[in-house]
Structure formats: C-alpha cells, structure tokens
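For this depiction, one protein chain was excluded, whereas all remaining protein chains were kept in their positions.
As written, the chains take the letters A and B, and residue 1 is the first residue of each chain.
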Amino acid sequence: MTPTRRGMMAGAGALAAASCAPVSQARVGALAAGQPAALLIWALAPERLLGWPRSPSKSSLSGLSPRAATLPQLGALTGGGGPADLERLASLRPRLILDYGDVEPEYQALAERLRMRLGAEWHLIDGALDLIPQALFQAGRLLGAEDRASALADLATGILARWTIAPAGPAFYYARGADGLETGFAGALATEVLEGAGWINVATGGRDIGRVSREQVAAWDPEAIVTLSADFVRDAASDPVWRTRRDGTRRRLLWLPDVPFGWIDRPPSLNRLLGCAWLADQGDRAMIERLGPLLYGAPSPASALPRWVE
Amino acid sequence: MKSHLYPLLMGLAVFLAAGTVMATGPLGVHPVDLIAALAGRGSAEAELALALRAPRLVAAIMTGAALAGAGATFQILFRNPLVAPDLLGVSSGAGLGAAVALLAGAGIAAVQGAAFVGGALAAGLTLVCAALARTGDPRLSLVLTGLVTGALASAGLGLAAVLAEPYSQLPTLTYWLLGSFSRATLTEAVLACLPAAAGASVVLWLGFRLDALSLGDEQARSLGLPAGTLRLIAVAAATLMTSAAVAVSGVVGWIGLLAPHAARRLVGEQASRLVPLSMTIGAAFALIIDRLSTAFGPAELPVGLLAAAVGAPAFLVLFILTSRRSA
Partner (left out) sequence: MSRLVSRDLIAGRKGFALNPLDLDLPGGSVVALIGPNGVGKTTLLKTLAGLLPPLAGTIQAGSCAYLPPPGTVGAGFTALHLVALGRAGRRVWSTGLAKADIEDARSALDRLGIINLADRPFDRLSSGQQQLVLIARLFVQDAPVCLLDEPLALLDPAHAVAVENATRQLAAEGRVVIASTHDLDFAARVDSVLTLDRDGAITAQTGPLTPETLAALFGVPVSICACCGRPICGG
C-alpha cells in the first residue's frame, strides 16, 4: 500500500507534535511490522506491544494472556495482512519498530523508507528458524527484556539441537487451509519444521506455497497428512479419498494445534518452536507445558496437543 | 453439413473428452483396471482413481453446459452476442456470497450454498432495480442495473480480500475466484446438477418463445405472448444455471461467451437449435480445460485462467472467421 501524500504529511505533523510533548523515558511502545514480529515482542515484552498487525481469533485469544484482547488491530507494514494506516501508527508514537522475517535487500530498502516516514528506530531481525536464539537475544536487548530473552533462548537452543537430530519421520503431505488443497512444496518455509525433523515432504515439482489436486496427492501417496485446520479434519477424517492409500491401507492424519498460533506455520515465528519441541520428542509433554506460557503468557489450552486422528 | 448432425458430433466429442478425463491423470492407472473398477472388481488404486475423477467429470460437464446454456439464453434474449452469463451480476454476487461464508469460517458445503444464494440475490437485486427504472426498453435497464450490481459485488469482493485472514482464508478465496473443478465432492457436484438441470429444462422448453422475445417486447406481445413474464422466467432459469455452476466451480469465464458463438456459427440463431448445441460445446470445452489444468506439473492451474487463455484466442479466431464470411 502506498501511503498518500496527505497521509505522510499528517503523519509527519503528528510526529512533530508528539516530539514536542515530554515523553517518559522508560518502556515506550514497540510496533510490530508484521505478525511474526508481534509474536516476538509478545513473548519478550508483552506490555510494550502497541497492537496486532492482525488480531488473533477468539479461540486464539483464549491461549493468550488477557492483555492480548485489549490491543487494537493495526495492520501490517510488511508481509501479508491488511495494510497499516500510517497516520494512525504515527499517532501511537512508536519509538521502536521491529520486523522479523526475511532479510532480503528489498526489505532493507523498505525499512529505510518507512524509518524516514515514521521517525522511529527500525530493526529487521532475521527470521530463520535455526537463528531463533540469536533473534531472541537481539530483540531482548532492543526491548529491555534481556532476562526473559536469555531464558527463552536457552530453551530454544536445546529444542533446536534435539530437533535437528530427531529420527526420520514419515512421508507427509501438508494440507493447508480448510480444503487441504494448498500445500507447501519441499523446501517451503511452511514445512520447514517438519522437514528439518527428518520428515519427508512428498510435494515436489513446485516452489513454496501452491495449489494441487486431490488426485495429485493420491499419486504422491504420503504416509501421513499433516494439517493445522480443524475444518479440514472435520471434512477429511472420514473421507476415503483422503484416507485411503494406493495399496488400500489407511493413511494417518496428524492434527497439529493452531491455538493460539500454529505449531509449524501461520505465522512463521517463535510459535514454530512448539512444533520443533514436539517433533524432537513426541512424548515430552513437560517441555511443551514449559514453553507455552513463556511464549504466550498463558498456559496452553488443554486441547492444544497434536493428535493422530483415527 | 446438415445442422442436425452437429449435436450428435458434439455429443461424441463430449463422450470422448469425458473418457479422457476419466482414463488419464497423475495416478497412472491402466484403463482396463479402471473398467474393472467400474464393475466393482478393480484394484484399490483404480477405485481411488474413479472416486477422484468422477466428481471432476460431473462438475466440469455441469459447469460447462450450464454456463453455455445461460450465455446462449442471454445472447438470444438481448440480441447481443457480447453478453455473458454474468450479465446480471450473478458471478460477482456468487463470489461475494462465497467470500462472506469463507470469512465467517464456514465449511466448503456452506460456502457453495452461500455462493448460490449470493448469485440469486444479485440477480434479484438487478431485476428489482430494472423494474423500478421503467424505461422504454426493459432490456437496456437490465443491462445497466446488472453492470451496477456486478460492480458493487466486485467492490465487496475486493473488501473481503483485504479483510481475509492471509494464511488460510485469502488463498482459498483467491483460488475460488479463479475457478476449479476439483473442489467439489461427488455429492456436491451431483446436487448442484439439480438446479442447473431445472434451469436448463426451462430454457429448452422456452425455445421458440426466446426467439419471439428477441424481437422485442412489443413484437412478442403482439404475437400473443406474455412477454414480461416469459422474460422473467428466462432470466430466472439462466440465473439458476449460472449460480449452480459458480457455486460448484468458482468463477469460470469465457465458456458462456464462447460456446454460443461457436454454436451460432454452426446452426444459426434459432433458439431450439442454438441452446442445446451451446450446452454440448460448453461441456466439451470444460472437459478439455479440466484435462489441461492438471497437465502441467503438480500444481493445478485454475480453470478460470485456462478458460480465458484458451477461450479468448478461440473467440478472436471465431470472430475473424465470422466477419470474413459475412463481409
């Protein structure tokens, strides 16, 4: 979205007015440029998050601390989701903007342009899965939450180490969305958590996210289907077309939680640690129960555990 | 060539195309095995292939025939060869209905139902506004109000795209708008055949009455026909067909425009010949693009895009050939 000239001028004006007023030194607001960054700020300094790029759904809010429901929806500056209203963002007087994700040059350039318009510090942190500990340290310094960051980073390091040496898993197909016909092909960001744990993505021949036909899935013949969508489980659990393999045996269906956020995807942020932890050791409930509150500020809902659907 | 041979030829084409769709696909199952599966004695793989391909077959045939039939009906009614089934804003309205259902988190069946209702509502709104307009030419006011309804629905769709949740809702919505024959289950596709068949029966029954209506309201009434009522019936039937098609397959353009044109070249303007042949050509065309949609890699190309990619040049060729003939 390109802000209008009027919006820019008004934003600059608001900023000028804001900088004239006395501002308290401690704990000023932090703005998330996209949903992945919002999760990062929420985990380390939830009291500083100014708003959600995209408000979590009602069911998601039940897995977050009460403050989450009070935050406004602001739109995203980068990445998917509705565009943000720059004037409104400027009126919140953010001193710090965090972006968490791709560090491609085009995003650096975007960061520069927006930094000039909003007059706040802009930091782009690399969102790669295996760099989560470093990202936590970096964000912790910026947010003044070094202790929390340190604790979480240690936990993350351990999880990631066990995750990379997890024993090989089944050949899987990732069913994204309610109809299950969107998937992440081998090497996609969406399936990184599963593939890194030694599971084999059967979806080949495409890049990143794409649309396939049911017959194509049948031809690939995965051992298991992995999904985050309750709607897909409801429709496909008893559908012979989805559950029957080429040799007539029953295909396994893994239903990963997506409350408050998906365990492997949606968004590509700290939430993926839960997926890594579970894949590293499927029996280790203790780790999950430790991680949930650290990431989200509330214990994971009782229902939020992966299930192999019959 | 004798004009009554064309329907037979096209019927044969449909049969062949259907056979191709059923016999080929990523699951490389031998045709013999497939035939055995039809009789209930095939391998598990063949049963799977049948279960996967049958819904596409039904959806493609139904959508192609319904859109072509609706397009032919509108083109006759409005004496305008550039008119498409979306004349009254039905496709846009159906798209908006589906979008609203998707945003509300409904299941696939509910989305299809909402699409159907959305299409019908859009058409209804157009008809009411056109009736209120009361100009000299009822056909003109229908076209204009249809444009407005379509534009409003499209704006609504744009808004829905902005509001949609980017990870699951937006992709589903986008692909729904681009069209696909593989989304519906066999039950859903067969159920959608009911309103489509009802609409088609009405249109086929109308036959010569459509020709009379194409002469204009005054002439139709002078011939002793209840022009206003008949036009309403024709529009309602065509809307029913279009809504059913969009509910099952999403927005697929060009078939409703192209098939009647091709049929007109072969059998002329008479409704009783034009409409059935259009429907047959539409079904064959839909089957062909269904086959093409899975022919290029694992990703399924949206049939709406393919219909445009194949249909638009075909339309141009037809148009050039037609104007050469008449020049």
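The criterion applied here is as follows: a residue touches a chain if its C-beta (ideal position, glycine included) is under 8 Å from a C-beta of that chain, and two chains touch if they have at least 3 such contacts.
In this text, all values refer to a predicted model and were calculated from it rather than measured experimentally.
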Quick one: jot down which shown chains the absent chain touches. B
Of the candidates B:F15, B:F208 or B:F296, the residue in contact with the absent chain is B:F208
One chain isn't shown here. Among B:V32, B:L223 or B:A295, which residue touches it? B:L223
Quickly run down the residues of chain B that touch the omitted chain. 79, 204-205, 207-209, 211-212, 214-216, 218-225, 268-270, 272
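As a working rule, only the chains that are shown with their structure count from here on.
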Rounded Å distance, chain A centre to chain B centre (Cα mean): 40
Can you list the residues on chain A that touch chain B in the complex? 54, 57, 80-83, 176-179, 181-182, 185, 203-206, 209-216, 218-220, 229, 231, 234-235, 239-241, 244-248, 262, 265-267
Could you list, by residue number, the parts of chain B that touch chain A in their complex? 25-28, 43-45, 48-49, 51-53, 105, 107-108, 162-163, 165-168, 170-172, 175, 182-183, 185, 293-294, 297-300, 302
